[in-house]
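Here you go, one structure.
Up next is chain A:
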Amino acid sequence: MLWYKAWLETRSRFLISLATLTLFSAIFVEHAQGLLRPEWKSDFNRLLFVNQQFLVIMWILSVVLLGMGGIVREKATGISSLTLALPVSRQRLVGVRVGVGVLEATILGVVPWIAVFFVSFFARKPISITQVASYVLLLLGGGIIYFALAVLVSSLVSGEYSAPAVAFGIVLLAAMLFDAWLRQLNVWRLVTGDLSINRSTYLLSEHLPWLGILCSMSAASLMVVASIIVVQRRQF
Partner candidate 1 sequence: MTDEAVILTQALAKTYRNAEAVRALNLSVGRNRITAFLGRNGAGKSTTIKMLLGMLRPTSGSGTVIGWEITNAKENCELRRRVAYVAEDKPLYGYMTVEQTIRFASSFYPDWRKDMEKKLLKDYELPPERKVKTLSKGMRTKLALLLAFARRPNLLILDEPSEGLDPVGIEHLLQTLVAQSAEGVSIFFSSHQIDEVERIADQVCILEKGCLLVDASLDNLRQFYRRIDLVFPSAPSEREFRIAGVERIQAVSNRLSVFASKNAEAVIERAHDLNAVSVEVAPVGLRDIFLETVKER
Partner candidate 2 sequence: MFFKLTPTTGQPLYLQLMQQIRHAVETGALRDGEQLPGIRTLAEELVVSPNTVAKAYSELEHEGLLEMRHGSGAFVCVKRRTRSLADQVQIARRRLRDIIERLREDGLLDEEIRRAFEAELLYPAEMVRKR
């Protein structure tokens, strides 16, 4: 029942994020058309691209929060003795938390875009499924590294409030550093579609940055493995 526990722990955060992201996307796409200038070419596609920008920010915020918790945080609140006394390996404790988080992060990435798809369908401006899928893929494939980072930070930093502070701090710092010096490797540009967008049609190119996505996911896996090792070796 570790999955159940992880679900109970993240339920509120997840549902609030899901509602926020989905409502935002739907309303944005529905009403923001009014913001577009008529001289902009491919106006609707551009709208979708802008939506992704907002979505990325909110999604990263949400998954970093979802990545908080775990046994190290339980020690700060005094209940780690209960979890650690359970006949489960520490590996499994981290693994289940990561599993639940990845599922939730996936849903958070997919559902808002499905809402957008249906909103635009009913507004008689249907968008291709490929475009939606591409945006989702970029978000999840590239962005999962942020979730993994949050998990790693939460296994190293033990305060209830210091862990999210450090996590967000690193996200911000990384964004600034990569933007200043390593523009090519900036995962932010990958996730938002900046690397793959065609500036005239505002459609995502057919050739998605697979290498970038692979690197990001590998880095995410490494961070998760590191979290497991940290938790295994930690003394409570």
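How were these candidates chosen? In short, all candidates are chains of the complex that A comes from, given by their letters.
Criterion: a residue touches a chain if its C-beta (ideal position, glycine included) is under 8 Å from a C-beta of that chain, and two chains touch if they have at least 3 such contacts; residues count from 1.
A quick note: this is a predicted structure, and the numbers were derived from the prediction, not measured.
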Chain A: touching candidate in this complex (1 or 2): 1
- prompt: What residues of chain A sit close enough to touch candidate 1 in their complex?
  reply: 1, 4-5, 8-9, 78-82, 84-90, 232, 235-236
